[in-house]
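Here the complex is missing one protein chain, while the rest keep their positions.
Just so it is clear, A and B label the chains in written order, and each chain counts residues from 1 on its own.
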Amino acid sequence: MKIKINKQLYIGLISVLLGLIAGAILMAFTGNNPFLGYSYLFRGGLMNIERIGNTLATATPLIFTGLSVAFAFKTGLFNIGASGQMLFGGLCATAVALTFNIPRELLLPLMMMAAILGGGFWALIPGLLKAKFNVHEVVSTIMMNWIAYWTIYYSVPAFFKGEFLETESRSIPEFASLKAEWLTNLFNGSFINYGLFLAIASVVIIAIILNKTVLGFELKAAGYNRFGAEYAGMRVDTNIVLSMVIAGALAGLGGATYYVGYASNIQIGVLPTLGFDGIAAALLGGLNPYGVMAASIFFGIFHSGKGFMNAMTSIPPEIGDTIIATIIYFAATSVLIERAMAIVSKKVKGEN
Amino acid sequence: MKRVIVILLAIMFVANFAFAGGEQEATSSDSLKVGMVTDAGTIDDKSFNQGTWEGILEAEKDMDITTKYLKPVGTTEADYLKEIGNLYDAGYRFMVTPGFKFETTIFQAQDKYPDCKFVLIDGAPHNADYSVFNTAANTVAIFFAEHESGFLAGVASALQIKEGEMGFIGGMEIPPVQKFNWGFQQGVAYANENFDTKIVLNAENIIYQGTFSDVAAGQQLAAQMYDKGVSVIFAAAGGVGVGAINEAKSRAKSGEEVWIVGVDVDQYADGLFDGKKSIILTSAMKRIDTSAYDMIKAELGGSFPGGETLIFDASNNGVSIPAKNPNLDSSVESSVGDVFDMIKSGSIVVAAEQGSLIK
Partner (left out) sequence: MDYIVEMLNIRKEFPGIVANDDISVNLKKGEIHALLGENGAGKSTLMSILFGLYKPDKGQIKVNGQVVNINNPNQANDLGIGMVHQHFKLVHNFTITENIILGLEPKSGLFLNLKEASEKIRKLSEKYKLNVDPDALIENVSVGMQQRAEILKMLYRNAEVLIFDEPTAVLTPQEILELIKIMRNLTEEGKSILLITHKLKEIKTVADRCTVIRRGKMIGTVDVKDTSTADMAEMMVGRVVSFNVDKKEQEAGEIVLDVKDLSVLGSHGVRTLKNFSFSVRSGEIVGIGGVDGNGQTELVEAITGLKKIESGSILLESKDISDYSIRKRITSGMAHIPEDRHKHGLVLDYSLEENMVLEVYNRSPYAKNMFLNKSEIRKHADKIIDDFDVRSGEGPVTITRSMSGGNQQKAIVGREVDHNPNLLIAVQPTRGLDVGSIEYIHKRLIEQRDSGKAVLLVSLELDEILDLSDRIVIIAGGEKVGTVNASETNENEVGLMMAGVGKGDTP
């Protein structure tokens, strides 16, 4: 077991290296010094306690979407709908925050519950469609993304409209935010919030579910070999639905950390890209919950360090974006290539 | 695998030495460092971002400043604040931010970075629930009289076309867009009354698409309006407007006579087709560039109007239509010039409210 984890880590690190090299080449070709560029990039993400806090805050929702994608993947499902689940979970949390005037100690758990249920519900539908009618989840989750987009689009102005702005909800009151004064102060005014702790807890819980529990055993079995799981008496259809719901709940909770933690209102007309970045985080993390967390924090450094790199060098923001995207997707796809090769050789062996 | 990595590393080193010739750090220390954080959309959005940035670049030509813009990862307050922090940490002490979305961001930033100057275009700093408005001593808030700009564009289009139907496509239904619309309607009405034009504006052709980004929807909406007989569409809609422009271009190419009225900046060049003709009849401009330029100039001259809220309107040449557009007859241009002077002098007052207007 030990060797395997190390191997995954090794693959991950190599992929990261490849990503960095790809980014460096791009920097060099646009006439910039890669070493300088990277030093500003990393300083931008980690230079002081506030920036570390911001990096972690940026990584938080990504940990959730990455975990959501990885969990679904492990159980044989491709969840492209993390964005929509996030959005709807975030809407539910925002709705609770704007509706109930109860003490913070009650309100926050209630909001998180709402986000979990909302995200879970949003994934329940594709789960049921797959289990009952064999509708491929890639199609239905993408559909649900847009349904979430338009649901937010119409419901926010209708029910939670700010006094002046049509394009976003009212801001949630301070006591309903996942931000905490002590935490903000500790990190020198950064956006870090309780979401990070929820993310770490989720990572641990998902890792335990996947590796140590009866449920995880069953879900993974269905993911690897549906017929084998059926043969062994597992209820594969129920498990598909359950997997989707858990994945959706994770993304939904991630939505809460984004909309009522990192941000303090929900904007209409924006489908968060975090759901898709989550796919990259899941891949780079080798579908391992801890790996996903590491990959997300790594991406977090880039997302929050990028601006400083751009500010300190002559790299234009568009190229900066491209460099970051290159690093991220190169790293993620390098893992993929490695995996593809592994699958090919496995296939070959399987023919015996 | 290992071999590949070694090769790549080698390339990286070579590339490094090949390109590391000059120090790229922006280190000139005495000149004013002027930074900008963009709103959603790109720097060449033919609108706010571009207008602001052009003003800054214009200032760079005339004055001793260094410039930089940053593009936030998302559009939340946290994303904006992070970029402001990045600019600040990189030594920028003068920042221009375009768009009302920066209102709460600047509200926080002006206190967090008291030694930095902020110019907020199209908004005034306030807290999240609008209970506190405060334009601090290091901040200038700038607004535009969009209704006056729309009015001028309305008059110009009506004079040029004389007879027929017009329409309006807006992005989101927010005050600056609405004011453009209301001003445009008043301008058309003014022309009908005073210049004997016969322009019709039907309620069904006044539409807010709902986003600033859905190019395809813009194209569709424009196609529907043109099919219904509309010949001029005023598109105040960002990316949606781009769709409308595309539709107009393809129709114009096949010989149809259709027009778009541009917004924010002079969009003439965007409407070019077949090399030299453009479907942009005129544009309802906000002189964002001027405002950015003026503020930088003021700062360097030691007269930064910190704490003030400035209105850019006809009276200070903050709104206008382009001085020249080959699609407008010179007689039209001179009439519009007269109208412009009347607004300036106050003999025409354009309402900034909906009143009895459509939508």
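The rule we apply is simple: a residue touches a chain if its C-beta (ideal position, glycine included) is under 8 Å from a C-beta of that chain, and two chains touch if they have at least 3 such contacts.
Since the model is a prediction, treat every value here as computed from it, not as a measurement.
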item	value
Chains still shown that are in contact with the chain withheld from the display	A
Residue in contact with the excluded chain [from A:Asn48, A:Asn101, A:Asn185 or A:Thr213]	A:Thr213
Touching residue (missing chain; options A:Ala229, A:Leu242, A:Ile279 or A:Ile324)	A:Ala229
Chain not shown, touching residues in chain A	1, 212-215, 217-218, 220-221, 224-225, 227-235, 345-346, 348-352
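The rule we apply is simple: only the chains that are shown with their structure count from here on.
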item	value
Chain B to chain A touching residues, read off their complex	1, 5, 8-9, 11-12, 15-16, 18-20, 24-26, 35, 38, 42-43, 68-78, 81-83, 85-87, 89-90, 92, 100, 104, 112, 128-130, 172-175, 210-213
Touching residues (chain side chain A, partner chain B) in the complex	14, 17-18, 21, 24-25, 28-29, 31-36, 44, 47, 50, 54, 57-58, 153, 162-167, 170-171, 173, 189, 191, 262-265, 267, 269-270, 272, 303-304, 306-308, 310-314, 317-318, 320-321
